[in-house]
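Shown here: the complex without one of its protein chains, the others still in place.
And now, chain A:
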Amino acid sequence: MATLIEKSTKERLLSVLDDLEVLSRELIEMLALSRGQKLPQPGEDTQILELLVQRDKEFQELMEVAQQQGKVHQEMQLLEKEVEKRDSDIQQLQKQLKEAEHILATAVYQAKEKLKSIDKARKGSISSEEIIKYAHRISASNAVCAPLNWVPGDPRRPYPTDLEMRSGMLGHMANLSSNGMNGHLPGDALAAGRLPDVLTPHYPWQPSDVSVGMLPPHHGNDFGLETPGHNKENEDEVEAMSTDSSSSSSDSD
C-alpha cells in the first residue's frame, strides 16, 4: 500500500502563490491584448478569473492554517524545553544513583572482608595464657624493655653483642673452620668466648662474682674508666676488639 507523502504547508503556499502570479499575469495580458485587438474573447478571461478567485481563496485558507501552525510551533518549543529540563534531571538522578551504588558496593565488600577476618580469627583462637607465656619468653632477654637496674654505661644491650655472638653456635662453627690458622692470637680466645681474667673488666655496678666471658672488655664509647690489670698490650687488644654498638663487622681476624 503506497503511503501518500503529504506536502508541507510551506510547499502548498508557495505553489498556490506561483499559480496566482501566473494567472494574474495571464489575465492582465489577455485584457491588454483584447483591448488592443478589440476582439471578444470566448469566455477564456472568465475562466481565468474564476481560477484566480479560487486560488486566492485557497491561498487565504492556507495562510490561516499557517498561522495556526505557528502557534502550535510555539507550544512545541515550550514542550521541547521542558523535555530538555527533564532529561537533565534524569541524568542528575542517574549520576547520584550510580554514586550511591558505588558507595554501597564498597561498604558491602568491606563488611564481607571483615566478617571473613572475624571468622578466621574465631577458628584460630588462642588462649590468653599461652599468649602471656610467649610474651614472657620473648621479653626475658630484655629485648623489649631495659632491665630495671640498667644505667648508662651498662654494657648490656637489647641485641646480641659481639661477644655473645662469638660464644654462640655460629661463633663456634667459625672458630672450628679457622682453628689451625690463628691459634696463637689472643683474639681466638675472645672468639672462643673465653676471656682471660686480666681482660675481664670490673665495674662498680657489677657484683664481684661476675662470670668470665659474659661481658665484653670494652664496648663503644659509653664509658672511659680505667680497668684494673690494665696494660698497654691489653689496651691495644681491647682497642682492636672494641666495636661500636651500631657496627656488626669484625676486624679482629
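Here, a residue touches a chain if its C-beta (ideal position, glycine included) is under 8 Å from a C-beta of that chain, and two chains touch if they have at least 3 such contacts; residues count from 1.
The definition used in the following text is that contacts and distances are computed from a predicted model.
Enquirer: Mind telling me which option in "Pyruvate dehydrogenase E1 component subunit alpha", "Mediator of RNA polymerase II transcription subunit 9", "Peroxisomal membrane protein PEX14" or "Cell cycle control protein" is what UniProt lists for the chain we can't see?
Expert: "Mediator of RNA polymerase II transcription subunit 9"
Enquirer: Which candidate, A:14, A:131 or A:170, sits in contact with the chain we can't see?
Expert: Here the residue in touch with the unshown chain is A:14.
Enquirer: Spell out the interface residues on chain A facing the chain that's missing from view.
Expert: So the residues of chain A touching the unseen chain are 6-10, 13-14, 17, 20-21, 24, 27-28, 31-32, 35, 52-53, 56, 59-60, 63-70, 72-76, 79-80, 82-83, 86-87, 89-90, 93, 97.
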